[in-house]
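A single protein chain has been omitted from the complex, and every remaining protein chain is retained in its original position.
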Amino acid sequence: MPDVRTHEPDDHDNAYAGLLVNDAHWAFGTDFEDPLAGVDTTVPDGVDPATLATYCLMLGDDALVLSQRLAEWCSNAPDLEEDIALSNIALDLLGQARLLLARAAAADGSQVPTLPDSSPVPDEDRLAFFRDAPQFRNVRLAEVPGGDFAQTVVRILLFSSWRLALLDRLNQSRDAVLAAVAAKAVKELTYHRDFAGRWFLTLARGTDESRRRLVAGLDALWPFWTELFETHDVERAAARSGVGVDPADVAADVEAVLDQVLAASGVERPAQPPHAADHGRDGRTGRDGEHTEALTALLAEMQVVARAHPGGQW
Amino acid sequence: MPVVAEPEQESEAQLEARFEAVINRKDRVEPRDWMPDAYRRTLVRQVAQHAHSEIIGMQPEGAWIGRAPSLRRKAILLAKVQDEAGHGLYLYSAAETLGVSRQELTEMLISGRQKYSSIFNYPTLSYADVGTIGWLVDGAAICNQVPLCRTSFGPYGRAMIRICKEESFHQRQGYELLMTMMRGTDEQRAMVQESVDRFWWPSLMMFGPPDDESPNTARSMAWGVKTHTNDELRQRFVDMTVPQAKALGVTLPDPELVWNEERGAHDFGQPDWDEFWDVVKGNGPCNAQRVAHRKKAWDDGAWVREAALAFAAGDGSDTSSDTSSDTSDGPRTA
């Protein structure tokens, strides 16, 4: 980073003067330029690199797409404290996404979109900004349009309860990078679940209106719930080779957590059949690249500047 | 039974003298101290306007979070805009120690009775604007704000110390974005220059009208609420920015800008003050949009704030389950 001198320090500037010297900890820590700096990215013995990469894309896309959705709250939240909290969650997920996409690229470069030879765009950004919707592997719970604050609370609760259970087990992954990402993410997701659980309870027992909105939000997202626990072939293969987790294995734990929150809040599980919207053509799901129409719109916004400058430096 | 003597009631003149003494020895005034009504009014106006500027200032940059062209830039920008929410919060808290609530201040903002910095009534038209706002707008803000760390009202000064620390990251990220873009493609370099051309004059306006047209300056300085005049700070900003522009490789759109050896400072042209007053009066490109955005967020959030209060009060035991819901008031995607 260039040494930017902004003004002559004088005795009025004590609060500020020393801060230009070392701001490494301000935004994101020290290894912000290269997300995997200093990390051994060798694929473990007996693991298919393509499987590992696709598995990382699945977990990375989940985080990236939901982060994009949650960031929509920035400057729109019910109060400043909630604005800051939702941005924190979006930032945590964005950090997870960046590491996971970088890990995917390092494991199997053939899945990274090709750009003109001279392009300086790093691999994780090629994956984020130069893939089309059918190449995204996220669950559809992450992509559906935002809804109100109640629906956002429901989505964070469902998503973080599930992801926390997955990443808690991923701590033991044979892939050192995934294990390290999981160890960090578990702390973040524990907070996300706690935040959402607390607000779920608050809205359930707040006013008539908040309860009505909460129940409506749960109903709206319920069709996307069972998809989280369906095992894709890639997940099965990743689990077998000891680098991934089979989501079916965490279903019982996660359902128990959800039941606990519902019971404390006095909210019933939605009665509607969960399969109303959760399968596309031939039973394909988000993990196969089958998405709702919301994802193309989300990506159109997310990718517009990057795609206009395939040789750009940011 | 011990008798506690009632403190004698001081006269207005005695109180005023004590207040002046605190100001004169450059000590801090704290919330429970006696202070003249006019001082309190001036502070409420200034701190509120500052807080509103942080909150409204989230919008022009926030509009680009969804379109940030790299994951790294997205994280930086989101963290930056989040900081602005934090700054607004610190400042509203400082204002609250003067006896005015965040809710009241917010309502004055969305009803147009209180202002915010006019710079945020200009649109952001390209991603380069994120960099330019960091470099020029935050740079100008820092010039204004660093002296405020020593402002006479304690809570305001303490909020400013925290804010200035965080602003240093804001300015650096902006300048660094522009430097990186200048190393990129021709299109990117053109974007940077175009953005700087658009933001240069509005940035100079951020210091307020020339000293001879700034009716509040003298009194604010006497009270230690302000510590430098508008023109002093504007000069400091120009002098600091010219070499940065050169290092960046952009030109500043002022034909009168030249180093004055005699003064040891730059001479420069005057912004279009008619435009300035016009934007202040509400006729800028984005005034209505910015206030409407804030009003919508505040109004849409009313049921959430109310629900949380009801829950905290323990009376939220109703279990009606009407599921017909309108969930159309979520955040808008840009």
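Letters A and B mark the chains as written, and numbering starts fresh at 1 in each.
Criterion: a residue touches a chain if its C-beta (ideal position, glycine included) is under 8 Å from a C-beta of that chain, and two chains touch if they have at least 3 such contacts.
We adopt the following convention: contacts and distances are computed from a predicted model.
Trainee: Just by its UniProt name, which of "Anaerobic glycerol-3-phosphate dehydrogenase subunit C", "Ring-1,2-phenylacetyl-CoA epoxidase subunit PaaB", "ABC transporter permease" or "Long-chain fatty acid--CoA ligase" is the chain not shown in this complex?
Mentor: Answer from the record: the omitted chain is "Ring-1,2-phenylacetyl-CoA epoxidase subunit PaaB".
Trainee: So which of B:F120, B:F237 or B:F311 would be touching the chain we can't see?
Mentor: B:F311
Trainee: Which listed residue (B:R102, B:R234, B:H266 or B:R290) would be found touching the missing chain in the intact complex?
Mentor: Among B:R102, B:R234, B:H266 or B:R290, only B:R102 touches the chain that is not shown.
Trainee: Out of A:D34, A:E81, A:D132 or A:D259, point to the residue that touches the absent chain in the complete complex.
Mentor: Residue touching the chain left out of view: A:E81.
Trainee: Touching the hidden chain in the full complex, which residues of chain B are there? Just list them.
Mentor: Contact residues on chain B toward the absent chain are 6-10, 15, 18, 30-34, 40-41, 44-45, 49, 79, 82-83, 86, 89-90, 93, 96-104, 107-108, 110, 113-115, 118, 158-159, 162, 208-209, 214-216, 280, 298-299, 302, 305-306, 308-309, 311-312.
Trainee: So that we can see where the missing chain sits, which residues of chain A does it touch?
Mentor: Counting over the whole complex, chain A touches the hidden chain at residues 25-26, 79, 81, 84-85, 88, 191, 194-195, 198, 202.
Here, only the chains that are shown with their structure count from here on.
Trainee: Rounded to the nearest whole Å, what is the centre-to-centre distance of chain A and chain B, using the mean of the C-alpha atoms as each centre?
Mentor: About 32 Å, centre to centre.
Trainee: If we count contacts the way the header does, which residues on chain A are in touch with chain B in the complex?
Mentor: Residues of chain A touching chain B: 1-2, 4, 6-7, 12-16, 19-20, 23, 26-28, 32-33, 64, 68, 71-84, 87-88, 90-91, 94-95, 97-98, 101, 120-122, 124-125, 128-129, 145-152, 201-203, 205-213, 215-217, 219-220, 266, 268, 297-298, 301-302, 304-306, 309, 311-314.
Trainee: Contact residues on chain B for chain A in the complex?
Mentor: Residues 55, 58-59, 62, 65-76, 78-79, 81-82, 85-86, 88-89, 92, 102, 127, 139, 142-143, 146-147, 149-150, 160-161, 164-169, 171-173, 175-177, 179-181, 183-185, 187-188, 227, 236, 240, 244, 247, 293-294, 296-297, 300-311, 316-325, 327-334 of chain B touch chain A in their complex.
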